[in-house]
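Structure first, commentary second.
Entry: chain A
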Amino acid sequence: MTRLNSKIPSGPLESKWDRHRFSEKLVSPNNKRKLTVIVVGTGLAGASAASTLGQLGYHVECFCFHDSPRRAHSIAAQGGINAAKNYQDDGDSVGRLFYDTIKGGDFRSREANVYRLAQVSTQIIDQCVALGIPFAREYGGQLANRSFGGVQVSRTFYCRGQTGQQLLLGAYSALCWQIERGQVTMHPRTELLDLILVDGQARGIVARDLVTGRISAHTAHAVVLATGGYSNVYYLSTNASGCNVTATYRAWKHGAAFANPCFTQIHPTAIPPGGAHQAKLTLMSESLRNDGRLWVPKVSPDHRLPGDIPSIERDYFLERRYPRFGNLAPRDIASRAVKVVCDEGRGVGTGGQGVYLDFSDVIEQQGLDVVRERYGNLFDMYHRITGEDAYQAPMRIYPAPHYTMGGLWVDYNLMSTVPGLFVIGEANFADHGANRLGASSLMQGLADGYFILPYTIGHYLATANLLPIPEDHAEARGAIQLVETRINRLLTVKGHRTAAMFHRELGTLLWNHCGMSRTEGGLTSALQAIPKLREEFWRDVMVTGSGDSFNQELEYAGRVADYLEFAELLCHDALHRQESCGAHFREEYQTEDGEPRRDDARFAYVAAWEYRDQAVPVLHKEPLAFEFVPPTMRSYQ
Partner candidate 1 sequence: MKFTLKIWRQEGPHEPGRFVTYEAHEVSPGMSFLEMLDGVNQRLLGKGEEPVAFEQDCREGICGSCSLVINGIPHGPDQGITTCQLYMRRFCDGADITIEPWRAKAFPILKDLVVDRRGLDRIMQAGGYISVNTGGAVDGNVLLIGKDQAEAAMDAASCIGCGACVAACKNASAMLFVAAKVSHMATLPQGRPERERRVSAMLEAMDREGFGSCSNQYECEAVCPKHISARFIANLNHEYLRAGIVESGRPSEPESPHAESS
Partner candidate 2 sequence: MIRLFSHFQSSAGKKMVIALTGLGLVVFVVFHMLGNLQLFQGAHALNRYAAFLRDMPILLWTARIGLLCMAVFHIGLAVQLSVRNRRARPVGYLIHRYRQASIASRTMAISGMTLLVFLGFHLLHLTAGVIDPAFSDHLDAEGHRDVYGKVVHAFQNPFMVIIYLAGQVGLGLHLTHAISSSVQTMGFEHAGLSRLLKAFGPVIGLIVVLGNVAIVLAVFLRIVR
């Protein structure tokens, strides 16, 4: 791999994107017809990209492993989507959204990318309204906003608690239109298992039909990965159980650099795990922190019921440590504060994993009805899962792996280090730095898919020299063979432990050593333990059934096998980054009062890792220059 070239246009921040768009080459309409683009994944980024590319006239081959493109995990986003519309006239602007995102990301993202994101955010809302997304409205008919996720302006647009689902349905309906027009060919229940590179360019994928088990090659002129994040490497996360790292990890093995994998966001407000049977953690909307107060008993152990503990014996730890933001402190900070009090043994509930999220004060001040109207559905959800009534006693919450800021390295054009391989949405590393603010992931997914990729991919297709490739090209045949070999290997181990057991063990290992706070010792021991676990996996995994039929266990085992390799990369990155920034907290690098200590002199760069067969991955650094927002201490105290 050569030097990383981020291809950031020169000139003033405000006009970089405009000038860049103008300088990009275009593909003429009759040539677009001859070009095929593969889009893998149909979440917000994938569906919006596929539909827009289809609308532009390209032929699109679109893949998802779900039964329908509408089920991608973007659907689960509850809170909302940010945009610098300033409809509330509360001082918001493109510049402020840019600044908040850069600062929220703890100065580990690219200024140019983030500024562009803030610029196109306004277009996203307009586009979504045109697509018929039923955003919340005021009585006068204008779009409603709320304040969300640690910012001081109201810029979040929402559709009840279902913003993700509504935005995805909008993109999905646009995709349906293009499928009907014949511009997009949809391949549901088809999973990417490898990339096909020809002459160093990404020219196709190998995919397995999950119903028939057929493995086939699909070739194209460019490949777009919109395959989401990798939080499921922790086994317990807020992600859907299907979310996986396979696509991006396979791309990494083909030479695409993986950037900042250690930036994994832990969301503070999930329902605590209940036992070994737990399959996933359920997220409670962050909006609960608008009115709920987090606390734990001051001394431990305290076996009284929460209602019996007088307020003087309660430690409202977020309000104590961050008086200015209080319970609304950003996600990484809140999560870590929860971990600190639980590590002190003051946690509540099963295994001391939990803190109270208390609504009694707001119920007293504003009445039960107000709380019921605002959070009724969340309280119902809590009741359903835990069997407890949060109107009577405080909720218990605990942090959970949620979003991954890290991902495949991409340049300003969203192209990875493999020419022709574009990466969009959560799958790339681009815009959130070391920590993502609430309601920003929907914004980034749609920005990439609707408004950025369709321009930049055109330039690539117009300038790259792309010869047609048959589906039985030697590289394609070779890739199919590798995939088949791997599947056979999984099926022939016939060991004694299930893939889920390995996954759970890996997850526990990572959560303990590479979770909310990390140490050199812990990471080193994880790096020793992971290869052993991987070796055990390939010796003792049990996969039933055959490769040529519908086989969920086989799908899962393949994903776990990739987690077992990827986890090592995650730990390498966390070990090398000897600073604390954003979601990455190294215990060795903190101030005396337990705040993270960032090291701009040594680590103001993007860590992009290159795959080496049977060896430690190689680090490449993309320095981050902050021309417009000088890095400051990210203080929420």
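If you want to know what made the cut, all candidates are chains of the complex that A comes from, given by their letters.
The rule we apply is simple: a residue touches a chain if its C-beta (ideal position, glycine included) is under 8 Å from a C-beta of that chain, and two chains touch if they have at least 3 such contacts; residues count from 1.
What you see is a predicted model; the values in this text were computed from it and never measured.
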Discussion item. So chain A is shown by itself and the numbered options are 1 or 2; which of them touches it within this complex?
Written reply: 1
Discussion item. Going by the contact rule set out above, which residues of chain A touch candidate 1 in the complex?
Written reply: 48, 51-52, 55, 66-71, 73, 75-76, 85, 87, 123, 125-143, 159-160, 162, 164-166, 169, 172-174, 176-177, 179-180, 186, 188, 211, 240-242, 274-275, 277-280, 282-283, 381, 384-387, 450-451, 454, 496, 498, 500, 542, 544-545, 549-550, 552-553
